[in-house]
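All protein chains but one are shown in place.
Right, subunit A next:
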Amino acid sequence: MKVKYFAWVRERVGKAEETIEPPATVRTVAELIAWLSGQSEAYAYAFEKPKVIRAAIDHAHVKSDAAIAGAREIAFFPPMTGG
């Protein structure tokens, strides 16, 4: 699946997007955050406060317990500050 990062999450991860293949045991957004956090210090830094991180699946906001099965694109970003 494709993963995108925005704002300071993007800066901390060090890339805007990538394609990942998490193991089948990773079923929810929260589990994906935990799995990514274990991949490197950059991810651990980006996701150090997982409750702050917002997520979207296929362009729609989701909560951390949302299932990631079938997702084409998952995005992680801080709380929004537009307008």
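Some notes on this structure:
As a convention for this text, a residue touches a chain if its C-beta (ideal position, glycine included) is under 8 Å from a C-beta of that chain, and two chains touch if they have at least 3 such contacts; residues count from 1.
To be clear about the criterion, contacts and distances are computed from a predicted model.
Between the names "NADH-quinone oxidoreductase subunit J", "Tetratricopeptide repeat protein", "TIGR03915 family putative DNA repair protein" or "Molybdopterin synthase catalytic subunit", the one given in UniProt for the chain missing from this structure view is "Molybdopterin synthase catalytic subunit".
Of A:Val13, A:Ile33 or A:Ala56, it is A:Ala56 that touches the chain left out of the display. The missing chain, though absent from the display, is touched by one residue of A:Val3, A:Ile53 or A:Ala75; that residue is A:Ala75. Remark: the residues of subunit A touching the chain excluded from display are 4, 6-8, 56, 59-61, 75, 77-83.
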